[in-house]
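Have a look at this one before I ask anything.
Right, chain A next:
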Amino acid sequence: AQDFKIGNIYDQTGPFAAGGSKAASIGAKIAIDMINERGGVEGHKIIAINADAQSKVDVAINEAERLLNEQKVDLIMGVYSSAQCVPLAAKVDAAKKFFWVNVCVSSAVFKNKNLQYVFRANIHSDQYGEASCSFINEWAKSKFGKDPKDLKIAIIYEDGPYGVGVAQANEARCKEFGMQIVHKESYSATASDLSAMVSKLRRAQPDIILHTGYNPDITLFLRQAKEAGLKFQALIGHGAGYSQIDKLYETFKDDVNYLLDVDPVPAQLLDAKKLAPGLGDLTAEMVKRYKAETGANEVPPHTSMGFNQTWIFLTDVLPRAIKKYGGYDPEALRKAALDTDIPIGGTIQGYGVKFFPPGTPMAGQNERSIAVVMQFVDGKTKVVWPSAISTAEPIVPLPKGHAYAK
Partner candidate 1 sequence: MPLLNVSGLSKRFGALRAVNNVSFAVEEGEILGLIGPNGSGKSTTFNCIAGLYTPSGGSILFEGAEIAGLPANRVCHKGIGRTFQIPRPFRNLTLLENVALSAYFGQDRGATRANCWRFAEEALALVGLPTDARAVTDGLGAAALKKLELARALATQPRVLLADESLNGLDHSEMEQAADMLNRIRREKGITIVWVEHIMGVLMRVVDRVVVLDHGEVIFAGPPKDAQANARVVEVYLGTETDA
Partner candidate 2 sequence: MDCQLDIFFLEAVLNGLLLAGLLALLALGLNLIFGVIDVVWICYAELVMIGMYGIYYAHKGGVPLLLAALFGILLVALAGAVLHQVVIRPVLDSAPINQLLVTGGVLFFLQAAATMAFGVDFRNLGIRFGSITLADMSFSYSRIITFGVALAAMLVLWLFLSRTYVGIAIRAIAQDRQIMPLMGVDQRRIYLITSAIGGGLAGLAAALMVLQYDIYPQIGLQFGPLIFMICVLGGLGSLIGGFVAAFIISEFIAIGGSCFATEWGYAIAFLFFMVVIFIRPQGLFGGRS
Partner candidate 3 sequence: MLELSDIDAGYGGFQALFGISMSVQPGEVVAVIGSNGAGKTTLLRVISGLLPASSGAMSMEGVSLRQTPPHRIIETGIAHVPEGRRLFPRLSVESNLKIGAFIPAARKKFEERLAFVYELFPRLKERRAQLAGTLSGGEQQMCAIARALMSGPKLVLLDEPSMGLAPVIVAQVFDLVRRIRREGYTVLIVEQNVRQVLKIADRAYLLEVGRIKASEPAAELVASDEIRKAYMGI
């Protein structure tokens, strides 16, 4: 049978590469390798054609053009940065080609666009707000000892599409719970100083800080916050830089203990018993291969995102397209994707998959995706929200003696 060609677009160089894009691309590669080792999909070998978007939008667009029109790939997959996702989704959709989004989370990719050929099983940025604010709300009384209305929240974020999207969701959702937003501030991820912001946070005295950022700014913030003696009860990060906990730990050691992070869950953290059978082994295999390939000891969520989405496509959508719709042209893939119905607990990241149908505001987005709240405790990451799949109770507020504890 013919080979099935996937055009994989990730950032292998530039600032996004280390922010998780590379990790996601490795996850995707592992999934494809594993499928091929099993003899491919319905006899079709999977060929991945990898492209480096260099953390630049125009390069991503050119690469998509090349992959689709010159390499003749059967679909585009991957894409880390939301700034690349938005134009690519529109372009690919307009060209009636198929785009399976693996990593980027911006809600703007789908919101009110009514895309036909673009699908995303991953979460979208509005869910970050949902997760962190619901988490706070749930534990307000019992852990923070306050009514949600009395909790003071500060939202800080980098001013790129990612940070802005998450912060908007945070603000909207937390306000719905009646929490006080005592400070909201954006900064450029390449800012060379954040001390003025830290001073303002010290003045505002928030109980909880919601932070979205990439790497250099997160380290800068944490360092300057500690040096300035900023105290709070909890810090909730939102993916991206916060999901590279390895790197943060290297720099800050125990100071990053008890930090919370919202993101799609890294599969290895879930309790395999609560998932569909066989998924535990799959996750273990992924973790094994990732560690072998990179020598890292923490497997970031992005690896799971790259792996899981690719896996879902190759094991659910593609076989159905071939069997039920007679091939894998964009039309067949589209129909197959719309048929997808994986129950909660049916993927290694815990969520189910069912796409919002055409005509709905978020058409193409997975309606069963979930973000979880994780906590880094003594070198281990635990899932602490939602309670249905949590593996531990959160340790909040920060215990006495912690560098940032009030």
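What we mean here is this: a contact is a pair of C-beta atoms (placed from the backbone, for glycine too) under 8 Å apart; a residue touches a chain by one contact, two chains touch by 3 or more; residues count from 1.
The candidate set was assembled so that all candidates are chains of the complex that A comes from, given by their letters.
A quick note: this is a predicted structure, and the numbers were derived from the prediction, not measured.
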{"item": "Direct contact with chain A in this complex, candidates 1, 2 or 3", "value": "2"}
{"item": "Touching residues on chain A, where the partner in the complex is candidate 2", "value": "12-15, 17-18, 22, 159, 185-188, 190-197, 199-200, 202-203, 215-216, 219-220, 223-224, 226-229, 244, 247, 250-253"}
